[in-house]
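Sharing a structure with you now.
Selected chains only, in their assembly positions.
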Amino acid sequence: GGSQDSSSDTEEEQIVIGLSQEGLDHPFMVTQREQIMDAASKYPNVSVIATDGQNSVVKQVAGIEDMLSQGIDLLMVQASKAEGLKQKLTEVHEQGIPFMFVGKPISGTEAVTMVSMDNLDLGHTIGEYIVEVLTDRNGAPKGNIVMLEGIPGDQTSEDRIGGAKEILADYPDIKIIAQVAGEYRRPEAFNVMQDILQANPEGTIDFVYACNGEMALGVIQALKDAGRLGEMPVVGLDGQKEELDAIKAGELMATWLYKPAGYEGFDAAMKILNGEEVEEFIIIPGQRIDAENVDVSEPAF
Amino acid sequence: MSDILVMKNITKKFPGVTALNNVTFSCKKGEVHALMGENGAGKSTLIKLLSGASTPTSGEIFFEGKPLKAKTPHDVQDLGIAIIHQELNLVPNMNAVENIFLGREIKNGQFVNFKEMKKRSQEILRSLNIKINLEVPVRKLSVAQQQMIEIAKALSMDASFIIMDEPTASLTNNEIDALFEIVCSLKEKGVTIIFISHHLSEIFECADRVTVLKDGEYIGTKDIDEIDESSLIRMMVGRELSEIYPDISSVNKTPILEVKGLSRKGVLDNINFTANKGEVLGIAGLVGSGRTELARAIFGADKIDSGVIKIDGKEVTINQSIDAMKQGIGFVTEDRKSQGLILGLTIRENICISLLKSITNKAFVNKYKEKEIANRYIKSLKIATPSMEAKAVNLSGGNQQKVVLGKWLARECRIIILDEPTRGIDVGAKVEIYNLMRELSNNGTAVIMISSELPEIIGMSDRVLVMREGRINGELTHEEVTEEKILEYAMGGCN
Amino acid sequence: MEEINNKKNSMHLGTYFEKYGMLLLLLVLFVICSLITPVFLKPGNLLNIARQISIIGIVSIGMTLVILTGGIDLSVGPILACGALLVAGLKEYGIVAAFVGPLIFGLCAGLLNGTVITKFKVQPFIVTLGAMSIYTGLGLTYSKGHPIIGTPEMLRFIGQGKVFGVIPFQAILFISVAIIIAIILKYTPFGRYTYAIGGNPEASKLSGINVDRVTIYIYGLSGLLAGFAGIIMATHLNVGEARLGTGMEMDAIAAAVIGGTSLKGGSGTIFGTVIGILVIGILSNLLNLINVPSYAQMIFKGLIIVVATVLQGLHDKKSV
């Protein structure tokens, strides 16, 4: 390793890791960054420089370029606009700088590894869960479900929703009666859910799937507000602290931990820098949290 | 001579107003035709119908024997018609040259030929006998200079038909004379000219015929030889006007405003004068002599570099207009559109805007008082409007000017500075305004009147200050003052 | 003389349209919506809409004031978010702090905007764009990027309360704010100055209006209202978060403009803005009720915003 212009006469070689995240305005990304910083602080010869793309692929690319200017030995990337970065990452690779993904997987690049959970896979899992719950509830895999997507067009949202829909496609009696955008945000989810509740009177909704935790919390609040809490199961995805509280209170049926991959990612990064072999995709297993295990579970963030 | 323009049975209605009612008007080729009438008579409305920007509610227009089909100002230009509108229509950030040739740039291939345009502009401006800095944006020029640019713009079109809506309202004799020379030479070249003005003398100087409108109705057309001033006034106003200027009757001569050593770099140079209670102090000078700048400096609209302003013998600090107003100073600005009015507000709101605080009742504006005040000035100034709730933007030029006057009269100032107060105001209403000014001064107000109309200065002022290049170049009492003396001080001589 | 009478009538009709044209638009929208889906007219749904528009409605009213002066305030979203964060963040200092803190923050942030705009003569767009970035950064720093959970119990009625068990208290707050500001605009000198400044700042200054001061107050008021909206938002969701106001500035501007406020300043009404916000709110509600897919929603919303503005402007254009 060794950045292009670092002096080599220090005792231990200084190692610089670049961290490029899509944004820093969501607890997931914040926590992941904190984890990486925390892990790095245990190595006196490792420093991490970080940029965030402020939710714009253009800015993220610029951030990566700026880090390259400073000289880095390895690049850790977390992106939602996966495809947009590919070109730049190829360049990084060509410059002989290894890069890896943390937090969100992106296939088809020269990444040394990906350390993350798998949104599409989680989507599948949730699809199966929905089938299971509806079968329990209605005696057969049938029923009306509501899905709240994040920002339309966002990869995470497409995968989380799309994965579930792939599974549900095999069950013609399961109808998606509403699929709307909650922008990943609580107030939007609240409003949208309020409208859906108006359009669908009591007894006509069998399941609500919100593809992130904030939206699940918004949905629950809308249900409370309408006095229809408990009428239908609600699940979220993220496993943020408040979701766990909601599960304890019996308001949320389940959620899946989508853990920041900071520590795991940093370990992999150190391995790469030390020349060790790492797997192509280090999948952090998803974990369902429901009433049974909520008391023994830690929130994702 | 054949009729080049015929407007037949023209009616133009606006919401709440019939601006023109069945007016028929025609114009012969090669004549100078004056269009006269009181404020709000419909003159500008008639002109706008020719500009392509507005269409009559009913009636027909023929130009050179064919129905006028021009839909846009561009089509109108193509017909060889040039129009100088009553309100300034310049692009503030562009310089004089660009404004003069706007829309008709001289091109060199695909590109604008600035050099040629500048040369042509200089020629035209020289013929108008005016010096204008061609490099600065026109917003930095005085109103009069901007007016001259409008004229130059019309002349640059080499039009066969030129319409001028009050081109002289803000000009001094110098420029007016130059303009008339040009008008005469254009006439010789066969150019037809429609000329709108409230200055009767101008009409008799250059017009061949005159048409009078009143309240949107056609009154009549006369050859200029057929009539004299008083019968023209009778046609316009419907009655005889006796004495134009009220008696000079100042008795009280205690100083109220003293200005000492006032300077502002580049525009004002060591100005000293005193204004007394109960007098009308006229300020004369050529265009660009700094009269407006002086008024603005006193009123706190511009920062001054040095100098002292005393009111009632006490030195006062005036940093902004509010300070001046607190001292009882009022200022009727010269450019009503950009500085005087808030065009989107109603007449009532405009008149009351600067005295709102004094008519509040527990934080709320007292509607009754407000309406009463608005009504009072609509009546006393004879503002022609369907209602006090009409927006200022919809008023005729002269009526807008009256609203600005009303706004300041309503404040009952101790010192009132009027910059070109009768700009665009008709003969009849002028008399009312002169009477009002005199009434103010008789009640102890110091009236400072800046004007480019020498007869007005001479007729109204107890004393006249003459400015030249940012300095006060001379002072004349009512007894001494003559046009010649003013011009002498304005153009050169020192006392 | 008949013409003059005619004219009077047509003028009355004109004014009539100007005032009621927007109401008409709203009515048409109402009828269309209830024809499309019967759910729309259910009281529960209408009350939902009332709740949904309240927060953005309050922000839009502040925005309208700013736009009337010829300015714009892009920083309302982050101010709202910071306000919400403060409600949650200050709860341990008592409910007074949690209530007054956001208001003071909003007010000061707005006054600061106004001061920079007037004293340095910078375009409002750029000052508030900068402020947007600054307050977002501050909010994120304060909360470290995490939501701050929980608001004071006693304040929660603000965001969650229902009067007579049905009417959202939020909506009552919104209507009250609208009425108060409308009265100020219409009947006080301050209100008149707001219009005057937007119509012609130069003439206003020369009429003795303290243009700078009024402008600063207006931005302060906009900030204050955004801070107040933040309190409602936080108590409604029982959480404070740095991104709560994202995108709100655009919605607020859109509401004002649909309601007939000119971005050039000097003309517009609170009444119009309320209609504007209703149009947006009803529209979103309808699209959700009839389950329009989210991509198509975007297309529809865009279209209808433009069409609504065209329609409400038509009478205006005719009279010119």
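Quick notes on this structure:
Per-chain residue numbering starts at 1, and chain names A, B and C are given in the order in which the chains are listed.
As a convention for this text, a residue touches a chain if its C-beta (ideal position, glycine included) is under 8 Å from a C-beta of that chain, and two chains touch if they have at least 3 such contacts.
No experiment lies behind these values; they were computed from the predicted model shown.
Stoichiometry of the full complex, written with the labels used here: A x1, B x1, C x2.
Everything below uses one rule, namely that only the chains that are shown with their structure count from here on.
Averaged C-alpha coordinates put the centre of subunit A at 70 Å from the centre of subunit B.
For this pair, subunit B with subunit C, the centres built from the Cα atoms lie 42 Å apart. Annotation for subunit A: no residues touch two or more other chains. Residue positions of subunit C with contacts to 2 or more other chains are absent. Looking at the complex, you find that subunit C touches subunit B at residues 3-4, 6-8, 10-11, 14, 187-189, 192-193, 195-196, 199-200, 202-210, 266-267, 319.
Residues of subunit C that touch subunit A in their complex: 37, 39, 42, 44-45, 48, 51-52, 55, 136, 140, 144-147, 149, 160, 233, 236-239, 241-244, 246, 284-285, 288-291, 293-295, 297-298. Those residues of subunit B that touch subunit C in the shared complex are 11, 13-18, 21, 299, 301, 320-322, 325, 331, 333, 338-345, 349, 353-354, 356-357, 360, 363-365, 367, 386, 407.
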